[in-house]
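Here the complex is missing a single protein chain, while all its other protein chains stay put.
Let's look at subunit A:
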Amino acid sequence: MNSTMGDLRLPRALHAGAWWLWALGLATAASRTTNPVLLLLLIAAAAYVVAARRGSEPWSRSFVAFLKLGLLVLGIRVGIHMLFVSSPGGSTVLFRLPELTLPEWAAGIKVGGPVTLEATMLALYDGLRLAAILACIGAANALADARRLLRSVPGALYEVGVALVVAMTFAPRLVEDAGRIRRAHQLRGRRLRGVRLISRIGKPVLEGSLERSLDLAAAMDSRGFGRAAAIHPRYRRSSGPLVLTGLIGICIGMYGLLNGGVASGVGPVGLGVGLVLAVSGFVLGGRGSLRTRYRPDPWRLPEWLVVGSGAVVAASFIVAAVRGDPGMDVMVVPLIVPGIPLLAAAGALAALLPAWASPPPPRMATEAPS
């Protein structure tokens, strides 16, 4: 009991994979409904968890950016609907935009004309769903270090993961380089702005980064990156196709789960088979490898709880949608105030669990660059 409490209370960074699985659960749930109340509930739950459990790293502040992006998507969607899409049969005309008369061959496309309340609401609900999915991704991004996630990929994918991590580390240096070269221009008596700046800085930055990536490759090679001798070729040969088929199975399964139109058996079965294949492929690929990991992130009770909470959210929404609970898909003709399906609402509240069921993030002494 004590060690369980210790797991939950002692500050440490939760496994990045757990946060992403939780966020994927929320996103899956959001994709199964257009009910604005449920969607807002999901966004609120994600925001609460982010506020409670985010660390002090630079990316921890990215949640708000994702919310803003969601708002932008929402705005664009509503705007385009107003302009181009003919109304789904509603009759409550809000206002009329000047209509463009299009030639015969462009029949079916509308530019301007009457804007109905129903069409606007439909666009709003759809946009809100996208915004909610974006918010879920934003939450994962703010809570988990993408680098650590890539570093904890299964052994068979480790090389790819490391390559991606290195690429991510590399990218910020472009910005640094650009700043240095811009200052150097000033030293030569110029103050550049706008397009001229980009055209003057672009080339040296790219040249420099190309040169540096060669150096980097040499350095990685000298430090043993890609020493594959440890893996038996037989394992290597069999693991590749297994992982690939497994991933395809997972894709089919996910599609089945997310899209209500596919026969209900396809989703779970595809996902299950795919997972088994992929995992066995990874296990085979990782077996016999001499490579080890420095301080791997542990996967303990809090990780299970967080993933479980995401799974509960996703499951409750999927069940509610499959059962056809009233209020999961909101009607716009006739326009009614949407009801709240109890099961899904309760499920959405389960998304809050990580705010208590995960250890607080470690508070690092933030040290400024010297």
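By definition in this document, contacts are C-beta pairs under 8 Å (C-beta built on N, C-alpha and C of every residue); 3 or more make two chains touch, one makes a residue touch a chain; residues count from 1.
Rule of thumb we're sticking to: contacts and distances are computed from a predicted model.
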item: Listed names "Cytochrome c oxidase subunit 1", "Cobalt ABC transporter ATP-binding protein", "Butyryl-CoA dehydrogenase" or "Fe-S cluster assembly protein SufD", matching UniProt entry of the absent chain; value: "Cobalt ABC transporter ATP-binding protein"
item: Selected residue (touches chain absent from view) among A:Arg9, A:Lys203 or A:Arg237; value: A:Lys203
item: Contact residue for the chain not shown (choose from A:Arg9, A:Arg61, A:Arg96 or A:Arg180); value: A:Arg180
item: Selected from A:Gly226, A:Pro241, A:Pro268 or A:Gly339 as touching the chain missing from the view; value: A:Gly226
item: Sites on subunit A contacted by the missing partner chain, in the whole complex; value: 147, 151, 162, 165-166, 169, 172-173, 176, 180-181, 183-191, 200, 203-204, 207, 211-212, 215-227, 229-230, 289-296, 364, 367-370
